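Of the protein chains in this complex, one is absent; all others appear in place.
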Amino acid sequence: MKVEKAKGKLGILIPGMGAVGTTLIAGICAINREMALPIGSLTQMGRIRLGKRTEDNKPLIKDLVDLHPVKDIVFGGWDVFEDNVFESAFHADVLDKKLLEDLRPELEAIRPMKAVFDKSYAKRLNGTHVKERNTKMELAEALMQDIETFKEQNNCDRLVMIWCGSTEIYIEEGPVHETIESLEDGLRNNHKDIPPSMIYTYAAVKLGIPYANGAPNLSCDIPAIIELAKQTGSPIAGKDFKTGQTLMKTILAPGLKCRALGISGWFSTNILGNRDGEVLDDPDNFKTKEVSKLGVLEEILEPSLNQELYKDLYHKVRINYYPPRGDNKEGWDNIDIFGWLNYPMQIKIDFLCKDSILAAPLALDLVLFLDLAKRAGMSGIQEWLSFYLKSPQAPQGVTPINDIFKQQIKLENTLRYIAGEDLITHLGQDY
Amino acid sequence: MKVEKAKGKLGILIPGMGAVGTTLIAGICAINREMALPIGSLTQMGRIRLGKRTEDNKPLIKDLVDLHPVKDIVFGGWDVFEDNVFESAFHADVLDKKLLEDLRPELEAIRPMKAVFDKSYAKRLNGTHVKERNTKMELAEALMQDIETFKEQNNCDRLVMIWCGSTEIYIEEGPVHETIESLEDGLRNNHKDIPPSMIYTYAAVKLGIPYANGAPNLSCDIPAIIELAKQTGSPIAGKDFKTGQTLMKTILAPGLKCRALGISGWFSTNILGNRDGEVLDDPDNFKTKEVSKLGVLEEILEPSLNQELYKDLYHKVRINYYPPRGDNKEGWDNIDIFGWLNYPMQIKIDFLCKDSILAAPLALDLVLFLDLAKRAGMSGIQEWLSFYLKSPQAPQGVTPINDIFKQQIKLENTLRYIAGEDLITHLGQDY
Amino acid sequence: MKVEKAKGKLGILIPGMGAVGTTLIAGICAINREMALPIGSLTQMGRIRLGKRTEDNKPLIKDLVDLHPVKDIVFGGWDVFEDNVFESAFHADVLDKKLLEDLRPELEAIRPMKAVFDKSYAKRLNGTHVKERNTKMELAEALMQDIETFKEQNNCDRLVMIWCGSTEIYIEEGPVHETIESLEDGLRNNHKDIPPSMIYTYAAVKLGIPYANGAPNLSCDIPAIIELAKQTGSPIAGKDFKTGQTLMKTILAPGLKCRALGISGWFSTNILGNRDGEVLDDPDNFKTKEVSKLGVLEEILEPSLNQELYKDLYHKVRINYYPPRGDNKEGWDNIDIFGWLNYPMQIKIDFLCKDSILAAPLALDLVLFLDLAKRAGMSGIQEWLSFYLKSPQAPQGVTPINDIFKQQIKLENTLRYIAGEDLITHLGQDY
Partner (left out) sequence: MKVEKAKGKLGILIPGMGAVGTTLIAGICAINREMALPIGSLTQMGRIRLGKRTEDNKPLIKDLVDLHPVKDIVFGGWDVFEDNVFESAFHADVLDKKLLEDLRPELEAIRPMKAVFDKSYAKRLNGTHVKERNTKMELAEALMQDIETFKEQNNCDRLVMIWCGSTEIYIEEGPVHETIESLEDGLRNNHKDIPPSMIYTYAAVKLGIPYANGAPNLSCDIPAIIELAKQTGSPIAGKDFKTGQTLMKTILAPGLKCRALGISGWFSTNILGNRDGEVLDDPDNFKTKEVSKLGVLEEILEPSLNQELYKDLYHKVRINYYPPRGDNKEGWDNIDIFGWLNYPMQIKIDFLCKDSILAAPLALDLVLFLDLAKRAGMSGIQEWLSFYLKSPQAPQGVTPINDIFKQQIKLENTLRYIAGEDLITHLGQDY
């Protein structure tokens, strides 16, 4: 495959500069100053096996494919609060205060543009740093204007947009989302099924900019945007960063299934105290997240094919707003399994994690891989990036894959394919 | 590949008819009477995807390849206690007493032959149902005589042997294990580095019988036996059933690694109260198990290639004999991980499992797949069966694979290969 | 104190013969046949220290005070389903099926009387074995008739009633509950703030029968009933059996407080799958339970007196209906504490318990101690039985005590007082 060179500056545009966004930005600053390492990022730290097992050839991924270097990134974005990135990171209370002080001048220089926001899609948020226009189409045009200005002022060669904002209320795919025309009509008529996140998506994809969606909002997971992405040559990837509990679930469920162990129940609860937790404390917003989180087991376990093992699985997911924890999320899972002759056993998993620490490297990888895809001429849904997503979009006609290890093989074989290397099957009959 | 048909009766010979062996036997009886299901067994319950994702073709494994049917199995074995299978299962206290009563006549009919045993290799065991001979070679010959008699009396078409006995004291590979000649000399001279388990292995492999090793004893993992297996056309698979904690570890570690998350420590402790726990309470026997359990992380994580992530990993494994639990083992793991900018997080896993319930279906699968391999003309190390083993044997020159998902791909692609189906790469660029 | 002798038969009347009630009844049958032990019951197994530490005198409680013997108990009750006790215990799936079969004739002989029930107080219940009358007062009279008939037919010397039925919807104390007159008017006028449980309470207390309340319903915790209890000489004890999670909480919280450790958050979640779980899945019924469960920390920790330690404590309780578990409840608690210089620490508790197994011995103790109180001439609120209750009633003007160890001292010193023994202060300056 022919891939254009990654030259000049890459602009990363972030709608929602809260905990995740600022952890990404401050992290990149710290990494570029060699104060810290980009742990958790495949594009920066990951290796990939090439050739036969006996060749022992496992280069860094960034040495196999031409990824944009992190030192040549500039950040911009929008937020409903006017805090600069230093202030926002300070309030998010994810990173060490001393580190933030060291990076203060750089971080203070990044100030959010006024956001497209509508409180009816996120009742617990009270932002004031907000654009006022008559129609959603005018808001989209204002965003496109922001983007063009940003690109010019920062002298960017290319841009990528990644949604790091809140989870909006639950919206199902409807007629307005069906075609480019219906969507554009809806934008002009302020259709209620077009939430703010979708306006950002439209703006980015309309301009041919790669777009990733870190929340479970519909956003780019509608036919209109998928079609538009193909027309404008925009690669897209959504939806919802696969971090804490769902990450563990899509690691563990394939492991239980590969051993044909039955599962009668899976109870997942979370406690977290950041702004994300506050927004999800509203049932309408939780619904969006719940749907995203519940789907993964069904697809991995295929209860219709494996009835004795999974048809009675009772799956429950709870998220509890619990302020003492801030961003230090904790996920507790109880899994009721059964084995030989149906004897029951139990697994408990307690994951003491940090939400934004897990999400930031995914955001970086998505951005850099989408930029690679763009330069490789790939557009539309990038299924090989499912690896990073809780509720991945798949091409029409196939079921999305949630098993993280199948996602990994798909990602790795795609990288090998882009680089012209042999795919790997692990057959190994020749040793 | 050409595979002989699975006809007649298959004899399963089990050295060590304790908790695992009797759970396997009683389970097969219950399953054949349709009183229970073979949950946890891929050969009985598992499916495999064939062709493209859009074809949606996922037959049962046993419909893809010709596996010996469980209704045509006969069991035999050896033990240091003379209890019949009903009595032994009753004392093991794994299965429901009512179920055992229902199967009583069948189980009572199976009586162990006198074992080859030497207390110095398992100090906590006090068996009396033991063969007396002058040399280890004479013991091997006595076993071979037992095998021939069993085959004839039970009118078996083919046999497989699977070690379900105790963990012996730690022995390192030495000169006596190097060649067939040195091993046979050792057997004649009662060399101390030839423990009882190795005598069984020699007897089976010498007769061309497929052999699986469910314990961490050296057994078939020595050059002499590997060479002999090739000569006699015996497929072999070792070592140590991958059940509770190590199963979880080889599920989770690939998941953390695929996301480039760092690990600073992994502490694993177990409590169990069965005979296995009692034997492992002796430090010499624990050493054997510890080596088997410790190895997996190193291979999966490759700290030499991923120094920032894994070079300081402190890995500790403990096994505690704790009688209140009997066979209801509990494994507790604490994993100290770190992410973006080296921020620390923690994962705890509590696995309330049943040792023999997890092991029995592995034993069944190993036996049936080894029999398939034999009929397919495959001999020596069957690396595709690593999937079932804690410390798998690999062909000379390559490192064993412990990542359960790579093991699964290897197993599945081997089955596809045997059946003449396309291998699967998950690239999917054609959708 | 003068205590009448415990002679003849004691009748235990149980409104709600579900999991708890049948586990109590079947348990007493099994214990009387010497098939099992009354573990968890102080009246049957507990000891009490008397005199000085050096005297080493710790008799059984039942040897200190004259408790009614369990062999002379007869059971009766009401339920909304007409299942006999064997059938109900079988469906509750708490006790071993073989044990129930052994007790079958005895259990089948106990059939519930028609219940007083109104679906609007427990929407998830669909009972049909229900009394029909025009007014709540008529229902109360029908219950009193049932009671008299039962006493006569079973030749009982004395009776005790204990509510083992469901949690009803949340009702606050209101004017109708203020005086005996207002309550009796309410009964005649079908006042909506008089739920079925209160009708049982009225019937029992009106007849001078000791009454205990195992659910968080208001029941006997209203001025009218307290007054009536004094008039009729009925000892009463409520409310809500202190079993699983709250038991642990009132054990642990005093332990943290006695060390002056701070607490910033306490998150408690439960999974259970029995009928209780199903009823509590309705928010109106959960509210009643939640209020009962939330109160204990406030009283134990006294945040107003210990502001630096507890004023910011965030306490959250969740109950999740999770059918795979049945009666095998699991409570998971996360406690965020802080120590010296405010450094944070965490405690997690996972309690794999059995709801009815924990509740049954409490029900037995409450019944036998209430009968003792009645014979000792004690009436009204029995605060010394707070030990068994999640949301105990206290005399007017004092705050209820939830610290289980203070409750224990109160219970033990009351028993010493009844028996004329010295109270114990643990000063021990004389050793």
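For clarity, chains are labelled A, B and C in written order, and residue numbers in each chain start from 1.
Keep in mind that, in the parts below, a residue touches a chain if its C-beta (ideal position, glycine included) is under 8 Å from a C-beta of that chain, and two chains touch if they have at least 3 such contacts.
It should be emphasised that the depicted structure is a prediction, and the values quoted were computed from it without experimental measurement.
When the missing chain is restored to the complex, the residue among C:P15, C:G40, C:G77 or C:P392 that touches it is C:G40. For the chain left out of this panel, the touching residue among C:M17, C:A237 or C:I404 is C:I404.
Here the missing chain is touched by one residue of C:P112, C:P254, C:G273 or C:P324, and it is C:P254.
Listed here are the chain C residues that touch the chain not shown: 23, 27, 30-31, 36-42, 44-47, 53-54, 58, 95, 99, 247-248, 251-252, 254-256, 258-262, 302, 305-306, 308-309, 338-343, 345-354, 357-358, 360-361, 383-384, 387, 394-395, 397-399, 404-406, 408-410, 413-414, 417, 423-429, 431.
The chain not shown here touches chain B at positions 264-265, 267, 269, 271, 312, 314, 316, 318, 320, 322-325, 330, 332, 334, 336, 346, 348, 350, 352.
Criterion: only the chains that are shown with their structure count from here on.
The geometric centre of chain A is 50 Å away from that of chain C, both derived from CA atoms. Residue positions of chain C with contacts to 2 or more other chains are 350.
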